[in-house]
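With one protein chain removed, the remaining protein chains of the complex are shown where they sit.
Take a look at chain A:
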């Protein structure tokens, strides 16, 4: 057995909580926007299908929000429990956005409560629609504030550390650090993208199973149009993230790309295997692409990993995480584009089984890409918890029993994950959309 090392267990437990929380948190940021889009479309087109879509999405959303809220509480407290030394420093420098996140979330929670219970309360549907706007804003602002804290960990600034004493603290400079614009934009847009695909996957599943009700077709169309827009934006923002890394955290970019020697006209390495002597085999090499990603110029120089002492560089397996994330991103862009293209040029194939299967796969893949992205972001920052200021083990707790807590939380997340899945499935199975349409709106139309 390995010796008890609280820092290692703290890392595993934090990774576990974040890995579980991020699924629900990402859905929590993205789905409100989709609900708002559906309700708005319903009002604009006076089409009860879209209104019901918003209603049913909102109903399922509550379940994921509940898990998101409690796991968010969990990570919020675990930051202090597992990383007390880090939080003591973070409290002095970056607590402002953490504090503001609470407000954003508070705002969202209040309006979500109101939104869910006032569907039939107002004469005009537009008034009810107004209530979802604070939910969308609150959710995205929460993501924004929390991500500024993560940006700060990657690019700490807004303070001076002289002989262990903090001076010249400026909370706003800390919050708006060079990592903030690309990181926050990337996080928020990918939450939208993954959520659109999760909802799209549900509609596509109905198509495959032969349920061609207009309600599901509209759901599919709305989610795929949105997904295409989000995927294209993700690509653009992802490119800017590469340029940020090249300038501020070149070792993270170099490790992700297995780029060892500083050189001009650097190629991008995709996939492959790494030998001990830094030799890469079996990889796809795209000439100039890394120079373009890093500096928008094929001739520009990209700093290699060998410029850094080994003790300051992250593990090299993050290469696969990066490739996985980007690969899925491209896939999501391609499949949503295919859907739109086929709809345009060959409408008869619009609900083709293989296309639908591709969309269904996009749901879990989108979530997987978010997981890859976060693990890449976190592991890629190692060995630092606060880039070039504090190493990860220095920030960790020294308490006993972190290992037992790890097992406790594994059990908790299994229980929550399983029950949430069971409840969600049962909720929608026992009350299919067609049935609810008939009940609520007396709608007997079919898609024909």
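Going forward, a residue touches a chain if its C-beta (ideal position, glycine included) is under 8 Å from a C-beta of that chain, and two chains touch if they have at least 3 such contacts; residues count from 1.
Following the convention adopted for this analysis, contacts and distances are computed from a predicted model.
A chain of this complex does not appear here, and its UniProt-recorded name among "Branched-chain amino acid ABC transporter permease", "Cytochrome D ubiquinol oxidase subunit II", "Xanthine dehydrogenase family protein subunit M" or "Peptide/nickel transport system substrate-binding protein" is "Cytochrome D ubiquinol oxidase subunit II". The chain not shown here is touched by just one of A:27, A:87, A:219 or A:255, and that residue is A:87.
Residue A:95 is the one among A:95, A:157, A:306 or A:382 that touches the chain missing from this view.
Listed residues A:15, A:125 or A:171: the one in touch with the omitted chain is A:171.
Residues touching the missing chain, restricted to chain A, are 59, 62-63, 65-67, 69-74, 76-85, 87-93, 95-96, 98-103, 105-107, 109-114, 116-121, 134, 166, 169-172, 397-402, 404-405, 408-409, 412, 415-416, 419-420, 423, 426-427, 430-431 (touch as defined at the top).
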